[in-house]
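The other protein chains are all here in position, but one chain of the complex has been omitted.
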Amino acid sequence: MTKRSKFLKAWSLVLLIGMLSLAGCGSNNANNPEPTTKPTDSPQTTDNANEGAVKLTGDFEIQYFVGGYGDAWWKQVISEFQQLHPELKIKESAGAKINEQMKPRWIQGSPPDFVYIDGAGSNTRQMVTDDQLMDITDWLKEAENADGKKILDLLIAQPEEYQSGKFHAVPLVFGSWGTFYDKALFKEKGWEAPTDFESFLALGDKIKAEDEMSVYIHTGVYPYYINGALLDPAIVAMNNYDTSIIKRINSLEEGVWKSEPVVKALNQIVEMSEKGFIDKGSPALNHTDSQSQWLQHKAAFIPTGIWVESEMANDIPDGFEFGFLPSIGQDNGGKFVANPYISTVAIAKKAKNPEAAKAFLQYIYTEKNGKAWAELSKAPSNIKADLEGTNAPALTKEAAKYYNSPNTVVSPEVVIPEELVTARNNATVALTKGEITPEQWGDRLEEATAKIRAKEQK
Amino acid sequence: MNKGIRNPGFRLFFKLSLMVWAVCVLYPLIWTIFGALKDNQQFFLGKPWNLPKLPLLWSNFSYVWEKYNFGDYFVNSLVVTLVSTILGVLLSATTAYAIARYTFRGNGLLYYSYLSYMMIPTFLGIVPLFFLLNDFHLTNKLFGLILVYMITAVPFAVFVLVGFFKSLPKELEEAAAIDGASHYATFFRIMLPLAKPGLISVAIITVLNIWNEYVFALVLVNDPTKYTMPVAIAVLQGEMQYRTEWGPLFAALFISMGPILLFYIIFQRQITEGITAGALKG
Partner (left out) sequence: MKERTAAATVMTKQKVSTRIGTAKTKRNLFIASFILPTLLLYLVFTVYPMFKGIYLSLFDWSGGSETYNFIGLANFKEMLDDGIILKAIRNDYILVVGKVIGFMMMSMFFAVALTRFHIKGSGFYRIVYFIPNVLSIVVVGVLWRYVYNPNLGFLNSLISLFTEKPFEFAWLGDKWSIFALLPPSIWAGIGFTIILLVAGILSIPSSLFEAADIDGASQWNQFWLITLPLTWEQMKTSVLWIVMTTLNGSFVIVTIMTFEGGVDNATQVMGSYLYMNAFKFGKFSYGSAIGVLILVLSLITTATLQRLMKRDTIELT
């Protein structure tokens, strides 16, 4: 799979550029009135001409998850799209529980036409395995957005090939996992943000000794938070920053869950747990519960994603300053490992109106809408766009700083079948509570993986 | 005349226990109303038992009613409950009457096949039922839900109504037959009106069950515009993970509780009687 590593390199490179432009926006727009209005940046006219060509009619159903990013962007693009196609009857199926709610419809074969795959219970790989998404390989290779630009050229992260050589979904949002803290609090207390696991433990001991707050609170109800933000980057770090181990995980390789890097990373969690760093209430907290506890300084660190700032916008206390660390599991003097969280859009295989779905996809992948995402959802999208003048939040800039640093390794995402996600969630939360050992964790995962492997080979 | 137990220490202990449990039952309800009138800050910073601060946030109610479409869900629940109760009682009354007042082959078998439903876990049928309704294009439709509700109401209703019809005097039918009334006329003009108390208590209990039903509604309806109240509340609790809005959540709880509490207070006698009647005969 050398193709994959090449693709990764390319990915980090493009990412770098994307993040750079993003990072640039806040810091130097005051003293640098840049005249970067490119000629192509006037999409309005081409827009209409292009869209007017095809007349879309009938029903068109869009499913989108509403979580930390909110729904403002979706409402906006959908209403614009509706204006372009007044005869299209657009139905929005949206909400925080939409993945669970729509699941039966996907199973019974009457899915919506277009889907944004994000949030708890969403799993692009599983949907591809279950043959629910349309193979858009050929179409996407040529597809142009509403401005007449090739969509693939505009993407920061390229589409994942869940089946080799095939595209089923297009990445729309480029988020990132991380460990978060309040900079203002740290300044006030004179604490240094940790740069490796050693300094994290040292600081943890100090915080613990002061006995004012927990060291580390997490989202125990959805353990994929701690998996994505703490465990996965640590695995890569323990594998000498070689990201190939994630590929081995994704290909369901036998024995990988009991391999040395994984066990080492698990042992870090055990150490945190044994030192009593992990907040006792965590196992019963969902993400906003844990995040609001953290915002109230009931804990110093939290594993979550960069969407936390917009998600909690209403509950951020005055003077709170978001701090971001891509990873904390690395050895002294090591690099940071950044774990992206990418959300995709796709067209249902059984879409009743695939034409509208394709047109909608072409419509949303424009630079203008990429910018709009950054502004309305307060997080970077996966569309390369000049974010000059947009008000990207501080946290995004902070994250971009790390992603751009040569001292950071960008890891691919762990993408595994849903049953395995569940098994891993259960095992990890049991580990944080000291109920199982890393060996047992490995046994459970190996067993679950073996079952799935057996089934996929059938 | 037995005066019951009179030992004063004993009495005091029991009396206090009764009061404590009454508080345990009522307090959460009162507290739901208080919660519905608070804002987030009061939830985060205050104690749970604090009274809501003034001004009371009545807007929480209109907020869930409109923003979270609880107005629609309320109507959905109302429609589903009323229609399936009426149809369900009709379906059961006819069958129960035939079983109770006529002898025919398979009479007993029929009766026990309905009875056995009450002793068998229905969860097993949930997956096939989902696909069955799907084949009829009845998932995501209130009508599909009504169909399922009305038929699941039948066993209990048949059970109670058979007992009821059996208790009516035999002479009634004979008199009707002499007057030349048809079977239908006898049923609709004489027996049904006489069975009214039984029908009412069965209907009331069916209303309670359907208004509160969750599993079928969860599985069979996935269209957010067609939720019933219990599903809507479960979904709202899920939404709260993204937008912490405790006040509106409690307001929604109250909107769901209010009508059924009122209903219970009005009909509490029939409800307790119906339930004891049903259970004691079993």
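In this document, chain identifiers A and B correspond to the written order of the chains, with residue numbering beginning at 1 in each.
We adopt the following convention: a contact is a pair of C-beta atoms (placed from the backbone, for glycine too) under 8 Å apart; a residue touches a chain by one contact, two chains touch by 3 or more.
Owing to the predicted nature of the structure, the values given are computational and were not obtained by experimental measurement.
Peer 1: Looking at B:P28, B:G71, B:G108 or B:P197, which makes contact with the chain not pictured?
Peer 2: Here the residue in touch with the unshown chain is B:P28.
Peer 1: Footprint of the hidden chain on chain A, which residues?
Peer 2: 100, 103-104, 106-109, 121, 130-132, 220-221, 279-285, 289, 293, 298, 418-419, 422, 426-427, 429-430, 433, 435
Peer 1: With the missing chain put back, which residues of chain B would touch it? List them for me.
Peer 2: These residues touch the chain not displayed: 1-5, 7, 10-11, 14-15, 17-18, 21-22, 24-26, 28-29, 32, 35, 43-44, 47-49, 91-92, 94-95, 97-99, 102, 104, 110, 113-114, 117-129, 131-132, 147-148, 150-152, 154, 182-184, 187, 208, 211-215, 219, 229-231, 233-234, 237, 246, 249, 253, 256-257, 260-261, 263-265, 268, 271-272, 275-276, 279-280, 282.
Just so it is clear, only the chains that are shown with their structure count from here on.
Peer 1: Between chain A and chain B, tell me the centre distance in angstrom, where each centre is the average of that chain's C-alpha atoms.
Peer 2: Chain centres of chain A and chain B, defined by C-alpha means, are spaced 43 Å apart.
Peer 1: For chain B, which residues are in contact with chain A within the complex?
Peer 2: Going by the criterion above, the answer is residues 40, 44, 130-131, 134, 139-140, 219, 222-224, 235, 238-244.
Peer 1: What residues of chain A sit close enough to touch chain B in their complex?
Peer 2: So the residues of chain A touching chain B come out as 66-68, 93, 95-98, 100-105, 108, 110, 286-289, 292, 296, 311, 314-315.
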